[in-house]
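Heads up, one of the protein chains got dropped from this complex, but the rest are sitting where they should.
Now for chain A:
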Amino acid sequence: MGYTKDQLLARLQELRIEFSKYEHPVVLTVEAQAKHVGNVGASLSKNLFLKDKKQRFYIVSALADTKVDLKVLSQRLGLGKGGLRMAPEEALGEILQVPLGCVTPFALVNESARHVSLLLDQGFKSQQGCLFHPLSNDTSISLNTLSLDKFLKSIGRDPSYVDLEANPKVGKDQPPDLAALVPSDSIVLPEFAEGAPPSEHSNENHAATDVKPKAVKAKAVKTPAVAEKVKDKSSTGVLPSISFTDAGQFVEEILDKTSAILLSEIRDDTVRQHGEQLGAVVSDTLRKRLSSELKNLAIMFKNTAYTEGFHAGTRHQPKRP
């Protein structure tokens, strides 16, 4: 399933991104949202989820007051005059994995949205803070563009700010100025209600240890073209953990986990129970509970470092003689 609000907010905290959180009853429109957070000193945003004729999807996120003309935008993207329209409701669930009324740049955290293009209103830059839904209609968070950019970069996105009200001429000698923002891949929505069912698994060479069905049929689950683009509905976010690239974060995470167990194991009753031996007891508990988990973290750290070195090695220029 897609990222939840709590997972996203935890992520922002992990990344040390500053934001303010406001909780309110579920709202489905900017007007309703304004009633609750209209006066917090941050600017409301309106967020459109659009698609073009070639099954490519876009989020246009703008200040509530900015005029967004879909016909103009369509031309500036190089899609012709009537190329953009609102995406169908199912796409919201399938691709952005957010409910109705909850389109937000943060939806790009989901793997399913990796080919969705994001257009941000230039106007955001001059605001103290802008309000977005953090994957849920019952909360709004405000943050400035520096913070938003930090988040977007952390999921591998380059933030693109656009003057959404501009209306430049598009013609033979003036190419569409936003053409670079058109996604390279289209997204095909699955035809089955439940998303793609897993294909028949065969007697895999070495890996299968399960009970096999009596009749083994070779069955292609989806046509290859659809298979190319559709992501399993239950796939989750694209965020790799910084703990695997940043030594400081890595150590902090280890210490956090250790502290958490340490604090939970030192209680009145355990002090009474073990007395002077408590140290040795807790030390054992820590090893037992953390050993495997920390080893896994360490191996990922090592693999990540090796990969970066390997990648650099394939591109390095040999020393000049």
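Rule of thumb we're sticking to: contacts are C-beta pairs under 8 Å (C-beta built on N, C-alpha and C of every residue); 3 or more make two chains touch, one makes a residue touch a chain; residues count from 1.
To be clear about the criterion, contacts and distances are computed from a predicted model.
**Student:** Given the options "Iron-sulfur cluster assembly enzyme ISCU", "WD repeat-containing protein 46", "SEC24 homolog C, COPII coat complex component" or "Tryptophan--tRNA ligase, cytoplasmic", which would UniProt use as the protein name of the unshown chain?
**Tutor:** Missing chain, UniProt protein name: "Tryptophan--tRNA ligase, cytoplasmic".
**Student:** Return the single residue from A:K53, A:K81, A:R267 or A:K302 that touches the missing chain.
**Tutor:** Candidates A:K53, A:K81, A:R267 or A:K302; residue touching the omitted chain: A:K302.
**Student:** Please give every residue of chain A in contact with the chain that is not shown.
**Tutor:** Per the touch rule, chain A residues meeting the hidden chain are 1, 196-216, 218-221, 224, 227, 232, 234-241, 244, 292-293, 295-296, 299-300, 302-304, 306-308, 310-311.
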